[in-house]
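A quick write-up on the structure given underneath.
Removed: one protein chain of the complex. Kept in place: all other protein chains.
Residue numbering begins at 1 within each chain, and the chains themselves are lettered A, B and C in the order written.
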Amino acid sequence: MKKLVNDPNQVVIEMMEGMLEAHPEQLKRIPGTTVLARKDAPVQGKVGLVSGGGSGHEPAHAGYVGKGMLDAAVCGEVFTSPTPDQVYEAIKAVDSGKGVLLIIKNYTGDIMNFEMAAEMAEAEGIQVAKVVVNDDVAVEDSTYTTGRRGIAGTVLVHKIAGAMADSGASLAEVEAVANKVIANVRSMGMALTPCTIPAAGKPGFHLGENEMEIGMGIHGEPGIEKSEIQSADSVAETLTNKVLEDLKLESNDQVVLMVNGLGGTPVMELYIVNRKVAQLLKEKSIHVHETLVGNYMTSLEMAGCSVTILKLDQQLQELFDAKAEAIAYKK
Amino acid sequence: MKKLVNDPNQVVIEMMEGMLEAHPEQLKRIPGTTVLARKDAPVQGKVGLVSGGGSGHEPAHAGYVGKGMLDAAVCGEVFTSPTPDQVYEAIKAVDSGKGVLLIIKNYTGDIMNFEMAAEMAEAEGIQVAKVVVNDDVAVEDSTYTTGRRGIAGTVLVHKIAGAMADSGASLAEVEAVANKVIANVRSMGMALTPCTIPAAGKPGFHLGENEMEIGMGIHGEPGIEKSEIQSADSVAETLTNKVLEDLKLESNDQVVLMVNGLGGTPVMELYIVNRKVAQLLKEKSIHVHETLVGNYMTSLEMAGCSVTILKLDQQLQELFDAKAEAIAYKK
Amino acid sequence: MTLTVETAIKWLHFVNEEIQANKEYLTDLDQAIGDGDHGLNMARGFQEVSLKLNTANYNDLASLFKDVGMTLLSKVGGASGPLYGTAFMRLSMALKDKSKATQSEFSEGLQAALNGLKMRGKAQLGDKTMIDVWEPVVEFLKNHEQVTGKQLADLAKEKMEATKDIEAKKGRAAYLGKRSIGHLDPGAVSSYLLFSSLSRTFSEGEI
Partner (left out) sequence: MTLTVETAIKWLHFVNEEIQANKEYLTDLDQAIGDGDHGLNMARGFQEVSLKLNTANYNDLASLFKDVGMTLLSKVGGASGPLYGTAFMRLSMALKDKSKATQSEFSEGLQAALNGLKMRGKAQLGDKTMIDVWEPVVEFLKNHEQVTGKQLADLAKEKMEATKDIEAKKGRAAYLGKRSIGHLDPGAVSSYLLFSSLSRTFSEGEI
């Protein structure tokens, strides 16, 4: 395992300490917890936004804490949903009396832990709403199973719900717009290499020298199929087509496009992928309002990428364009 | 070679095309060249800033094109300095009559190619000044040899010289402040894994399963020594101490700190490194004005990091704090 | 059988021992069809449980199991944390004020725990989760008056092994669809360790 770590069991706390050292004006730690919150939380007159999940997806989620995005991020162990008590602390820390929205990625563990935290907070009289992001079209959406996973599209929920909250909207309004984003955002990823949970000390799965996995989840959950490595263009096409199939766009639709790196892929390659995705959207007369290329939702050092498309309407576009001052997302 | 590419010989052009698709409002390509310039170049009444070098260091340098930073970046082949004709095109494209500053990383190839371009431009009556960044303390600075390499500190030269140019300063003034940054910035890096030039198809060097290289350059040039992998804290200490040894800071000095990832290292690990670097600076009563943690100057998919420290004075601090709207650096 | 505070503590220390010994094994199982943290999660949680039991004093089973539940809830995380946490909280509630429990009281307690698990995780028997061990074991304990530890452990083992042939419908393994067949469910294995430790607590004799 080639990693810059000290004790593999302390990576989350040490990362948090490093973040606090780096961003002392923006972040504070809720004492004794793994919650990183806006320095000025709770912000009076504003709905509080809390997200989080397992660590290892940095800059998600603590990197999205800041004006116009999240009020707090709860950092679980690597790839492990944070526990209810920690989420509860985050809710308490950001509630200004206007209520708190939990942005949850759709994994059994996250759902259960955030739900229990919400129950605890509600018992204390705090208004809590929850939205569940499930943008990953690699997984079939069936009511009999766990449903789709939440991946990079989550960042766009943070952005837009954050802008809505910033405008002074009510909890119900912020929840509604977050759900609108969720209804209109789809993603799919792929991986070239596995990643290693530091405390596990060995890669979570294996891919042969000439193999890739299409539909890979951000915790190394397998996807649709293992195949021979394909060209960037062909990968871009597979991901984009699958996303479009599900999103059912029409010509002249406006979208936000995100080409996201999983942590180990150079920015150069992400732009090469973006080149093809942009071409495909152009061919379909879909208008890209803005493109985000970079490492937004990662899987430790996994090499690979995901493509996310969000269909905009007037409201979503305005909120997307609003100012944001998070550590890893400035607008 | 596990990469998201099409033709390995076309990666630079395709990356540029992907960047142009992603940032059509900010970037334009000078037709027929590998130059990416600000959409609104040449900016009247402003000294033009040109940098560049081999590709593979993304977001350097095209990601730093934008208001408050560079006016153009010249993209060479991977790890290969761009040719004089391309640099010359960049100079022409950004000169508004106030002259152009070339920000060159100290490599024989870059120096020669940029120098020849400057000669060409000067022959056309364009005022050109050059600064050479040589922040890498891993290499001994001797007048008999090539001298120190330019690495991540270059981004801070872009930032501060960019702000100075934005203020309407003259070419001589912008050159002077760029040289002031260069005189006050030091870096050192290390690597855990090698990287592969796409067209070469195999890693540039070898590191054993339990080895790392301290002092690694951003093109995979070897550093000070190969050693057993050490802890993040020990790596942070080695890099920081070597940088401080050279920079000779005093207590209460103000600095900018950059913990830079080489492309393949998760942000989590960079923050773990930052935690220790910040502690070390605190122990020496050195005040960190701002910390940058992320992938600023990379080596394709190399795993590893570098530590950069810039000593500030009043002028540098104000310029560092000025607004910047580059693709990969917003302030 | 009678479950006393002492035997309960013994049981939980055994669970911790088994979990620590199988930490890597559980992680390997989770790497195959999940995200590779189940061993780490369970080891972290039961380590804390063990520590807690070493430092606190208990007069009744309810407060003991409440501490276990709260510790697991706040230390394990992921899917297994709220599940095991809820199970022990429900067990605690079912044994309110009791300093010891008969087999039938304990079985009712485990039934309450199982109900909690199902309420929390919304999984059914046959979804390839820990439920596939819990449900038959609880049924067995409820329906048989004199049960040996060996019978219990054998049943738990059999049901754990049976998860291998099931296609996952819940939890992270569900993303694999048919590709989940052929692998043991990690949570079923940790639940097996829970029940085999119970068997060990009462050695081979009657529970």
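FYI, a contact is a pair of C-beta atoms (placed from the backbone, for glycine too) under 8 Å apart; a residue touches a chain by one contact, two chains touch by 3 or more.
The structure displayed is predicted, hence computed values, not measured ones.
In the whole complex the chain that is left out makes contact with B. Contact with the undisplayed chain is limited, among B:Tyr64, B:Phe79, B:Tyr271 or B:Tyr296, to B:Phe79. Although one chain is not drawn, the whole complex shows that of B:Gly18, B:Pro42, B:Gly220 or B:Gly294 it is B:Gly220 that touches it.
For the options B:Leu36, B:Ala165 or B:Ile197, the residue in contact with the chain missing from this view is B:Ile197. The chain omitted from view is touched by exactly one of B:Arg149, B:Lys242 or B:Lys311, namely B:Arg149. Where chain B meets the chain that is not shown, the touching residues are 54, 76-86, 107-109, 112-113, 116, 139-140, 144-146, 149, 197, 199-200, 204-205, 217, 219-223.
Quick note on the criterion: only the chains that are shown with their structure count from here on.
Of all chains, C has its CA centroid at the greatest distance from the CA centroid of chain A. Look at where the CA atoms of chain A average out and do the same for chain C: the two points lie 32 Å apart. Rounded to whole angstrom, the centroid-to-centroid distance between chain B and chain C, based on C-alpha atoms, equals 54 Å. In terms of their C-alpha centroids, the spacing between chain A and chain B amounts to 29 Å.
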